[in-house]
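One protein chain omitted, others in place.
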Amino acid sequence: MAKTVQCELCPNACVLENGQHSRCRARMNKDGVLYSLVYGKPCAVHVDPIEKKPFFHFLPGTTAFSIATAGCVLSCKFCQNWQISQARPEDTDNYDLPPDNVVRQAIFYDCRSITYTYTEPTVFYEYMYDTAIIAKKYKIKNTMHSCGYIKEKPLRKLSKYMDAADIDLKAFTEDFYNRICSGSLKPVLNSLVVLKEEGVWLEITNLVIPTLNDDMKTVKEMCKWILKNLGPDVPIHFSRFFPHYKLTNLPPTPLETLTETRKTAMDAGLKFVYIGNIRHEGENTFCPKCKKMLIERIGYFVKQNNISNGKCRFCSTSIPGVWS
Amino acid sequence: MGHLNTFIPFIVMGITSMILQITVLRLLLSTFSGNELDIGITLSFWLIYVGLGSYVGGRIRLRHAFTLSFIVVSLLAQPTVLMIKAIRPALSLYPGEAVSFTYTILSTAISLSPLCFVIGLQFPLAVSYAGTRDAAGRIYSLEALGAFIGGVLFTFVISGRLGVMELCFSLALINIFMAVYISRKKIITLLIIIPLFFYISLCKISTSLPWHGIEPSQTVESRYGEITVIQVREQSSIYVNGQLFFTYPDIPSEELKAHLSMAFHPSPSKILVIGGSPGSLKEFLKYPVDGIDFIELNLKIVELSSRLLSQQEDRDALKDRKVRIIVEDARRFIKRLKKPTYDLLILNLPQPSTASINRFYTSDFFREARGILKDNGILTITISSSTGYIGRRMQTASGSIYNSLKSVFKYVGVTAQEYGGLFASDTPMNTDPETLEDRFVQRALKTRYFNQYIFRDAFSPLDVDYVRKRLSDIKIINTDLQPSAYLYNLMLWAEVHGGKALHCLLGIRGWHIISLSGVIIIPVLFLTFRRKRRVIYLSIFTTGFSSMAFMLAIILAYQALYGYVYEMIGMLSAIFMIGLWAGASLCRNIKNALRLLFYLELMTITLAFTSTIFFKSEFLFYVFNLLFGTIAGGQFSTANLSMGEPEMAGRLYGLDLIGSFLGAFIPSIILIPLFGISHTLLFIVGIKTISAVMIVSLRAKVI
Partner (left out) sequence: MMTRREFFRFFIIGGILSLLGKKVNAGQKPKEAMFWRRID
């Protein structure tokens, strides 16, 4: 009897012989059955401000109970979480935290949401899915930070319980995904569209890496695609690259590059364009209509919030997002 | 004329080979991001190729072979340099991406082969050119003298003045003239066109080649390594040996570094900043301080970075009378200072991934630093940052630094992992985020990016707790002679850059080495016991092994203690060569060669045992190197004599070479990184004891 299986969770679609591990390192074929090796075994458990994920239009000023297990579907050379993402679950020091305990802990730490983050949550899909169901029961929101490298079927199933997703759109060329991440761009774009269709609150993060994806022409193309396929309301975060993992000797992103990408995105017609991690007017939310400041942020902290009932306090324009 | 003819070519041979060796070594060092272990790998391949070359050279019966060898050397110098510079693009590495361990070895092996082989050929060709039977010894001495001259020239004249391409071009010219000189055929001069063509066409490519797509705006040779400036828009990044040192302007990072550290101290007035960007100086000046001392050992970096300062405030800061720029080795400066002077000492260096940087992360250094801090003075240093999770290797690397700090200071604090901060003091520090925040707000400083909320994030109790717990698990201490942080950073590097080979090597434990040595030694003892010829073979093999292992231990100890091997490698090699020569000539006419061989073995053992005394001062390092070279040279000569059969010399040379190769290779990839310098010296003692005992067994029979 053949014991080969094929994983149908992410576009890698690993074909696994008996005893083989998946490329993401979190799944294994044991006697013709595919098992998740990370279920209930997170290695990173933290309480973070939701702004750190980053979510700017989702319960601002609240904390998120954040978990991650080892493994990732991609292998980006600039990964800042490589110690989790490129590790095997047996090589990390893990907590024993079954789904119900995650929810219990989230309640204990007064978190309004649980975020599946740090590495690629797709690799702990079963764990995330079960936790999300329980969390929903207890009125705790579910959010994820993902690279969007997942197949449509599992993503749609997950969307029923996922309140918000921040998707890393790492670049807008197949070449970049190919060479730097060992993946491809197309499935990511598809995931963005699917999430939008399923009504999951969507934000996008783009890490601007000098010389690798800082070409303004491509940035413009990317923003036009977002505008056309996801609409002008999707918040986009441009974040600053710091030397990490294999690219430890590449210089950090110059600030001018970030301000220029922000301008390019705004000129393309996107309404909520942010610059992450840098104290700049680009970390505040402005009303697209009256241009007044709605949310003032300093770092991960919200200094003032002028949105009430999802509307601008000054001109009553409704601001897209999840505000309560 | 005829008289000159008998020595000039041989000296030139020595000079060329020494200068090329140093050049190639330094180039490879910067290709592999300054990792000193590559010195050993380079030396071992250099030896093996030169050995092969000289073996083949002994069998060449071509009339103008000697002339030809000079021409080939002159034509190979530039392509070799180019080949090394092309390693990174050939492996399609991005700027800043490190070369994996397997490729480090492989590319060293390939890029060195042609040039070293030809250099090896030259010695036997020179002997047959000289024609007389006893020429070998004389040529050996002349070549050693040339090597010495080459090393000295490089250290005091060439280093920091002449670029690699200019240097290779000059060497090519000299070698072509040498060929003309020997053969008296002026037509050879025409060959100058080739190096000239190389020089003109490749000069431009060769600087940008290793950077693969990014054009470096400046490249400067300095005493401590090749400095490259990469410009992206308005921002310049300064690299030393391919390793990113800092980026300017980078106001968010400059502010973070300064204000986070300053908040720990209630009233910092005297500050010492070691290394990093001069851009942070203006931030310190925002406080009511008495003085800021900025210390950087590389004058070229100071000059370069002060020229790059594009912001007016940074230029003003540099001229401020409170700011003092000191160009000196910070360790030497601190050692000399002795009395408590500073409130805050900020270590602003990259992670200790090389031995030369590791010297600022050892308990020895922390102790010295503690001595110059005032009563409530604080030392702050940066460790690798991470998000979410600290992996086991990073935990060990950072934990060994944390633990070394703890072994010296009473109180050691940490920040959340994203900030990678460690701070140490002998008086308790307040790290409550609210206190720090209040302190910062009260000081009413104007900052662009830094803000009071950062303290809440950097000192969030849950996150700080996580880091402290994770780091406290590690009990290793990083010291000068047992540089564990360096080693664990190397492991971290291995984890990042893959390479199964290195992973396996890092798994080697002390008992593996001991049991494997046992398995090898027992049959060797049986085979050599009371057999004269075999004992001499063993002795010469161990001489080769221990002299290279010793050389490497010296180089790395020198780097760990003084940090500028990049400059002084020429001097160290030159002195070793002159020692070899002196030893060989001193032991040329000896009656009881076997007895002397035994004494020389004993001397090696004593020297290995007492080596730590020599590590006390820089001058003694050279003395030590000279002594050791002399003993090694003496041993080679004595072994030859005690053999009593001149035709065996070739075989002895071969064994010496195999020993040298292993002596460079094994210590550099296993012994020194895994077990430290002192244990490597002990290993030498062990090996030499065995060959000494074997000689004794012989004497009991012979005498």
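As written, the chains take the letters A and B, and residue 1 is the first residue of each chain.
By definition in this document, a contact is a pair of C-beta atoms (placed from the backbone, for glycine too) under 8 Å apart; a residue touches a chain by one contact, two chains touch by 3 or more.
Keep in mind it's a predicted model, so treat the numbers as computed, not measured.
**Q** Using the contact definition given at the top, list the shown chains touched by the missing chain.
**A** A
**Q** Which candidate, A:Val5, A:Cys72 or A:Val194, sits in contact with the chain we can't see?
**A** If we include the chain that is not displayed, A:Val5 is the one touching it.
**Q** Of the residues A:Phe78, A:Tyr125 or A:Tyr161, I need the one that contacts the missing chain.
**A** Looking across A:Phe78, A:Tyr125 or A:Tyr161, the contact with the absent chain belongs to A:Tyr125.
**Q** Extract the touching residues of chain A with respect to the undisplayed chain.
**A** These residues of chain A touch the chain that is not shown: 2-9, 15, 27-28, 30, 32-37, 39-40, 125-127, 129, 151, 153-154.
Keep this in mind: only the chains that are shown with their structure count from here on.
**Q** What's the distance between the Cα centroids of chain A and chain B, rounded to whole Å?
**A** 42
**Q** Which residues, counting only chain A, touch chain B once they are in their complex?
**A** Interface residues on the chain A side: 43-44, 46-47, 49, 66, 68, 77, 80-84, 87, 91-93, 117-119, 210-212, 243, 245-252, 254-257, 277-280, 298-301.
**Q** Hey, which residues of chain B end up touching chain A in the complex?
**A** Per the touch definition, chain B meets chain A at residues 33, 94-98, 213-214, 230, 232-235, 237, 239, 242-244, 247, 250-253, 386-392, 394, 448-451, 453-454, 456-457, 462-463, 466, 496-497.
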